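Got a structure here, written out as structure tokens. Questions coming.
What you see is the complex with one protein chain gone and the rest in place.
First chain written, first letter: the chains are A, B, C and D, and each begins at residue 1.
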Amino acid sequence: MKKVFRNKPIGIAPGTLLYTGEKRLDKPILSSIDYGPAHHGVEILSSPQPCRELIARDSVSWINLTGLHQVELVQQLGEIFNINALVLEDILNTQHLPKFEDCDAAVLFIFTLFHRDDQTRQITPEQISMLIGPTWLLTFQEVPEDVFDQLRLRLQRASGRIRHRGTDYLGYAILDTVVDSYLHLIAGLEEDLERLEETVFSNPKADDLQKIHAHKRQVLVLRRSLRPLQIAVEEFRQLDSELLHDETQPFLRDLADHLSRAVDAVDALRDANAGLLELYLSLANQKLNETMKILTIMASLFIPLTFIAGIYGMNFEFMPELKWPWAYPALWLVFLVVASGMLWFFKRKKWF
Amino acid sequence: MKKVFRNKPIGIAPGTLLYTGEKRLDKPILSSIDYGPAHHGVEILSSPQPCRELIARDSVSWINLTGLHQVELVQQLGEIFNINALVLEDILNTQHLPKFEDCDAAVLFIFTLFHRDDQTRQITPEQISMLIGPTWLLTFQEVPEDVFDQLRLRLQRASGRIRHRGTDYLGYAILDTVVDSYLHLIAGLEEDLERLEETVFSNPKADDLQKIHAHKRQVLVLRRSLRPLQIAVEEFRQLDSELLHDETQPFLRDLADHLSRAVDAVDALRDANAGLLELYLSLANQKLNETMKILTIMASLFIPLTFIAGIYGMNFEFMPELKWPWAYPALWLVFLVVASGMLWFFKRKKWF
Amino acid sequence: MKKVFRNKPIGIAPGTLLYTGEKRLDKPILSSIDYGPAHHGVEILSSPQPCRELIARDSVSWINLTGLHQVELVQQLGEIFNINALVLEDILNTQHLPKFEDCDAAVLFIFTLFHRDDQTRQITPEQISMLIGPTWLLTFQEVPEDVFDQLRLRLQRASGRIRHRGTDYLGYAILDTVVDSYLHLIAGLEEDLERLEETVFSNPKADDLQKIHAHKRQVLVLRRSLRPLQIAVEEFRQLDSELLHDETQPFLRDLADHLSRAVDAVDALRDANAGLLELYLSLANQKLNETMKILTIMASLFIPLTFIAGIYGMNFEFMPELKWPWAYPALWLVFLVVASGMLWFFKRKKWF
Amino acid sequence: MKKVFRNKPIGIAPGTLLYTGEKRLDKPILSSIDYGPAHHGVEILSSPQPCRELIARDSVSWINLTGLHQVELVQQLGEIFNINALVLEDILNTQHLPKFEDCDAAVLFIFTLFHRDDQTRQITPEQISMLIGPTWLLTFQEVPEDVFDQLRLRLQRASGRIRHRGTDYLGYAILDTVVDSYLHLIAGLEEDLERLEETVFSNPKADDLQKIHAHKRQVLVLRRSLRPLQIAVEEFRQLDSELLHDETQPFLRDLADHLSRAVDAVDALRDANAGLLELYLSLANQKLNETMKILTIMASLFIPLTFIAGIYGMNFEFMPELKWPWAYPALWLVFLVVASGMLWFFKRKKWF
Partner (left out) sequence: MKKVFRNKPIGIAPGTLLYTGEKRLDKPILSSIDYGPAHHGVEILSSPQPCRELIARDSVSWINLTGLHQVELVQQLGEIFNINALVLEDILNTQHLPKFEDCDAAVLFIFTLFHRDDQTRQITPEQISMLIGPTWLLTFQEVPEDVFDQLRLRLQRASGRIRHRGTDYLGYAILDTVVDSYLHLIAGLEEDLERLEETVFSNPKADDLQKIHAHKRQVLVLRRSLRPLQIAVEEFRQLDSELLHDETQPFLRDLADHLSRAVDAVDALRDANAGLLELYLSLANQKLNETMKILTIMASLFIPLTFIAGIYGMNFEFMPELKWPWAYPALWLVFLVVASGMLWFFKRKKWF
């Protein structure tokens, strides 16, 4: 269960900055990438002050803050980039749903990145906030990411399309990377489900039920993030602002396309998961039926015979049958007839 | 089950004032907080008359009535603040759904606050009605609340933003407190569910079923309150009146955001609860299967053996086997073969 | 199951008048209440003719016909009040859904009243048709009603608001009474459900299942009537006609509010009923599990012991154990060890 | 299952005429009814040619073709009445969903009539196509119908409203007859369900499950036809053409009303059917519980007793109890105590 609330007390003033996530990093890292068609520079900043200079420049600057637990750092960035306190509150409140907001001078994107542990197959969500300004782009992360490494490499190549475009294209490229990571995650979930399906079909084990349940929860968590992101991207596409250039539009349409593919695949996963659970339960039901048939056959076959044997185990003095020499073989015949009759009855009922 | 109707008789005239809640308080308490950028005063009023003077003032006055069973007190307030009889009826009828209504001179908000007993984990709803006028804000509560204490503290601090704003911001602050209390409640329900999940996964007990059911009902009660409140806030945001200032809009958007987060979390809770019940039943099913397997194995193993032993317990005079010296050890061999065959059969069926 | 069709043959001309309900009354009763701010008169009419005079008057006349099986009476009223044959057909066809229709000179309301037998807790629907004209209001009932008695009393009081308003307010008052009766009915259904819930939680009986099912059907019947009535009231509110005065609008909004409260409560009832059934079945499942555990424990405990006892009940001549003096007490030890082992096994499985 | 496709090969040109239904009639029958306020004539036509003359006349002509397997006949009619090849293809393709199409000179209605065999209670669908032109109305049927006989009688009566109206009213009358036949069918299904409900409540039989399933499929087939017909009628009502006169509008509204009543009744049927299945399964579950209780009581009562009897059936030489004179009556006491203990245990568990 994703917690929506951690420790923000009831009734405090709006805009009060409080980081509601866990501290997952020792020291926040602030870095910048500044690039244009002709230049590209990476810097690790020890304080937010140099950002003022980056804003002044014409070239595109991507400033990234990893680790949000030093609230004053976020506050200083807010002052430098002139960000509303309510927006800063949203950035620090890491249990947010994906959303898009037009803050006049910049646009805000909040979305969730999912990290999947390959061993435990656990999904951990991480909130990423992105502010797209005229010449700068600000991202806030909770933990260091390697998902954007490929993108950083593309920024280094002077020939790349991205070097000639503005902050809106950079924002698109970041969103595209995120959606790609969703598609990878979905592919992983699809593989898991296929493996589960094979197990259920061949030899269902006792903990398959828990595995199906855990898989379903991962799919639901993913789904809950995708729908609002779809809405956010749609709102970005319809943004009427100088921040968004016409030449970025086809790429955003492509992005929306990929997103709707992801949504469709997640819906398919959810249906398939539900179908698998249904199948598991139906198969379990079938097995119960089979078990009961075996029990019933065994009991119906031997309980009457045991009774008959019990009769002639009685110690009455006057039981004429006990004296008859052919009684014992005759009784064997009775045993056989009763057992065959039972078996014929079950055969006719198509039990085996 | 929340009762919708207590004792209003069929067919009485509309606007007839009748309190339909329980009397939960001995004596109603009427209090006022009057504040502006430069002053702040709290008063306990013994009669509604001083309110007339508060209306006349320019500063913001928050008048609160706790305890609604003295209908005439509500009626007097209605006359002083010029409130429609139908609105007063709504305020007294404490089984109302959350709603927003534009009453020209003022706007009406009705919403539900939930009190949760930490021991019994029971939720008790309380209807709160709020009327926002130009310079005054009226609230009606059924029981004394400490949920607004933090807000009252903020009103005392001269530096707070709230001291410089109008009644619309005060109304927003009250709603924000309520939504915060929802988020707290949801966090509590999430914790309960997590604890239930752990129990079900490790060692389900007989009363877990009732606990899951009780949890679900709490979630449904909460959900039934959230949706209409969302609509009410939306209507307030679109209100075209002097009562609502432009500078309050971003805060209302923030509020709507929090509300949609709450709705999303409640939906997730409902899904998780349904998933847990499903899991519980599936696990119970699995256990039944296991139980039946044990029974079938035990019965299939020993019933045939008992029958064989029964045969040689018979007292026929002519049973040649009884005389054979090696018959008894041979029979032990038969016992072992039959039992092994049975075990091999169940092994091949992958029963253990 | 509510029959939609009784005996209207296929293909007859539209507007052919046929009463499709049961004859529940010996003789139809036609009565009128004529009132204004200053006067109030009640009359039982032996023929529809005096109605012509009532139409001519300026004051408000409420004419009520109880019992629809004398089709010619309805036809005469239709002629006097100038009602379309298709509308008369609707009035006589008592399996109609609630609806609103603007017939130019008048507006038609069709709705359902539910009578609940306190003993059998059975709900019987009754269709009521109401035509609101400029100075007259016509109602058609199948059986005599006492639900409107309170309203008739209010008409007698000269001080009442209703005496100073037109036919639209009288129509509203009738609808309000009907919605109040729905709320009463819902309160009754809520009580029933609560009682059922208590029984299911403490000691479920065999016929609880039927009771839950019967309750569900009552809720569904009620629900099927509420939704179209909501639409009808909405259409009435948006009516652009002289028949509907502006001063009646707030009352209609209040009515719509009550209706949506009723709809919400019925939805909650339906959910609660579904939840109760689910709980009942889950508890039954749990009991089955428990039953099977008892059976399995008893069988697993005693079947192996019986087999061992059976061995030494055999009559072989050469069974050395039978001669050993300590064999019998030793066997008791074996019995105890086997039984203890079994109990330890079930204990470890947390079966008790 | 209604087949959507019979034998039309993939990739043939659109407008290629192929009858995809079964041949259910030896020879197609082409007949015409020509009428006006003053005259009425019925004719059986041996070829489509006389239709040219009927078109030329001012009076209303209803031409009906029963049996569609002679494709050339349909083609000739198409030429005479100037019908598009795509429309003719729709008419011949008898697995169509109900639809309405405005073909400029005429309007097309396709709908389904259901024949119910009173013995087998099987429903057979039949597609009827209707083209409404300015002075003519064309209907295409697969089998001879007696459902329209009543309508043909009304056409003979000179006083009937239908004799004074145009083709739109005739079209309405045909649709009205069809909707009436739906209501009859629904009434039949309601009766079936009521009978099934009684059986399930009193004494469920093994084949009730199949009957409930068959009933559900009939309801679903009917429902699948009603929704598109509702849309078609709505489109007809909003048709802006000289073909549709204003005076027919109230009748179409009445028709739409009846249709929505039918849809509502079918939905109610579907819910009731689902509820019945749920009840059947719940009752079956309850019975299983009861069966298992009986088994558990019998086994728990006698298996321990049999074990005790087994002990004293052993043949050990040294069993002191066997010699005690009061041992046998004492054992009876043990038997009684054990059995009573068991019964008391089950009594306390409220098993009987």
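The rule is short, and it goes like this: a residue touches a chain if its C-beta (ideal position, glycine included) is under 8 Å from a C-beta of that chain, and two chains touch if they have at least 3 such contacts.
None of these values were measured; they are calculated from a predicted model.
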Touching the absent chain when the full complex is considered, from A:22, A:53, A:234 or A:254: A:254
Option from D:18, D:42, D:153 or D:294 whose C-beta touches the chain left out: D:294
Per the touch definition above, residue among A:93, A:112, A:141 or A:306 touching the missing chain: A:306
Absent-chain interface as seen on chain A, which is shown: 147-151, 154, 160-162, 176-177, 180-181, 183-184, 186-187, 190, 193-194, 197, 201, 250-251, 254, 257, 260-262, 264-265, 268-269, 271-272, 275, 278-279, 282-283, 285-286, 288-289, 292-293, 295-296, 299-300, 303-304, 306-307, 310-311, 313-319, 350
In chain D, positions touching the absent partner: 1-6, 8-14, 84, 86, 89-90, 95-97, 99, 203, 206, 209-210, 213, 216-217, 220, 224, 277, 280-281, 284-285, 287-288, 291-292, 294-295, 298-299, 302-303, 305-306, 309-310, 312-315, 319, 321-328, 331
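Following the convention adopted for this analysis, only the chains that are shown with their structure count from here on.
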Fraction-based call for chain B against chain A, same above half, different below: different
Cα superposition of chain A on its sequence copy chain D - rotation in ° rounded to nearest 5: 145
Whole-Å gap between the CA centroids of chain A and chain B: 27
Shared-contact residues (touching 2 or more other chains) in chain C: 285, 288, 292, 295, 299, 303, 306, 310, 313-315, 319
Category of the chain touch graph - line, ring, star, complete, other: line
